[in-house]
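Quick one: this structure, given as structure tokens, is what I'll be asking you about.
Here the complex is missing a single protein chain, while all its other protein chains stay put.
For subunit A:
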Amino acid sequence: MMAAPSEKVPVLIEARGLSKSFGPVEVLHEVGLTVRPGEVHAIIGENGAGKSTLMKILAGTHAPTRGEIRIDGQAVQFSGPVDAEHRGIVLVHQEILLAPDLTVAQNIYLGRELPKGLTVDDRAMNEGAARALADLGSEIDPKATVGRLSIAQRQLVQIARVLLVPHRVVIFDEPTASLTPFETEALLKVITDIRAKGVGILYISHRLPEVKEIADRVTVLRDGHVVATHDVSELEPADMARLMVGRDVSKLYPDRQAAAVQDKVLEVEDFNVPGYARHASFHLNKGEILGFAGLVGAGRTELMEGVVGLRRGSGTVRHLGQPASFADAQASLKAGIAYLSEDRKGKGLLLLKDLATNLTLASIGKFVRGLQIDRKRESEALDAAIAEFDIRTGRKDLLAGQLSGGNQQKLLIAKMMLLDPSIVIIDEPTRGIDIGTKEQIYKFIARLAQEGRSIIVISSEMPELIGICDRILVMRSGEIVGEVTGERMTENDIVVLATGVNPGMTSGEAA
């Protein structure tokens, strides 16, 4: 399956027949792959396909149950991540793992400070950090406190920290998950530069156009098996999606008849959220799906949190024509407005509690008989939610944190729908969710609108907004800067509004 021309190039690292079991569950099955110097090898697959496990084995965090890893043709066994690092295999984590109160240089050298007598050599470390960042094409001040940097800058610092170790293979685990389009472009350029030095790169991502752009070869994982390894030239994003899901997903977005009822259920005028949103005015029609586009940090989440009372804000809100002001989520939920946070793990679900507890948390009043919670009815509600929203869980007594990201999102939707809200605000509904589940989430959203509910979707994925929304408002730096509808609902129009400049580029998407 591998392309012929590259076969003469030596292999840096090779996985042979890697299998990994957790208890009785085998999450990786006989996986083989190779990375050559100067190539970007992308690993794609749905959540739960085994990507993270594979990466953790290659980076020395987990030991394989069967199979072996070879470096330069020699079989090796890592005693741990540090051992893997010594052998030149480094991992850039998806999450930002930096100490926010330390400076950039202090973070880069954390745990390997340069000594100077009994103290540390701050000057050398600042210079080293500046050099490391310059190598990545960045001019971040090494003396700046990390807490003051943007997410993209922190990501660069994290990469600089990892690259300080002599490295031959760099593993990137979904590095662009929380970056804006421009930041993503910049990061991809950094990766291209690293590749040019002959380093082998393993690149994990959900974003298929990005994979198409940067990778040389692609390995597709599904259910712990390698489905295919191809040169990237042989695959279009749509093919990748098909291989990942195992069926045709060219129709990602549901058909829907525009429910063009000009009946305003929510009107917001001149709403301000200090520090985040200014003079925001918009309305939502009954049965409509209204999109909010914009770059990360444009103030969309904060505006919505302000409107539903989760955050301090001021302005005029009319709900069903009546003036309304929500002091907290209790008030807005009571009025039938549900906000589903983008931060599912931090604000949506109790990860250490079971599914039923999570499901009924917001609507527990409906499950109380006399003074007592009716556990039987709770359990029945869970059965119903599992069936209605296709929550895939082997057992009903799992903890919410044990579900995959997609199933957590389904559980969160089910939880809020128990309140039977008339207005649903969903923030980043498919962030970190694989393509098969995305399709389902879109269907749920379309169904909610079909039922006469009014929906606001906040998303940083423009194709998704274009695919499911009737109307899209674009925010930039805390202000609503425009609305696109009908023919003008294109990525280009949205990007122009979201950034204020015309980048003259659009990228395709798997669809």
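Just so it is clear, a contact is a pair of C-beta atoms (placed from the backbone, for glycine too) under 8 Å apart; a residue touches a chain by one contact, two chains touch by 3 or more; residues count from 1.
Convention: contacts and distances are computed from a predicted model.
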item: Undisplayed chain, where the name is taken from the UniProt record, one of "CDP-6-deoxy-delta-3,4-glucoseen reductase", "ABC transporter permease", "Electron transfer flavoprotein subunit alpha/FixB family protein" or "ATP synthase subunit a"; value: "ABC transporter permease"
item: Contact residue for the chain not shown (choose from A:Ser325, A:Ser379, A:Gln402 or A:Gln440); value: A:Gln402
item: Residue among A:Val9, A:Ala99, A:Leu350 or A:Ala384 touching the omitted chain; value: A:Leu350
item: Option from A:Tyr203, A:Tyr339 or A:Phe444 whose C-beta touches the chain left out; value: A:Tyr339
item: Residue ranges of subunit A at the interface with the undisplayed chain; value: 22-23, 25, 310, 328-330, 332-334, 339, 341, 343, 346-354, 357, 360-362, 364-365, 368, 371-373, 394-395, 397-399, 401-402, 415
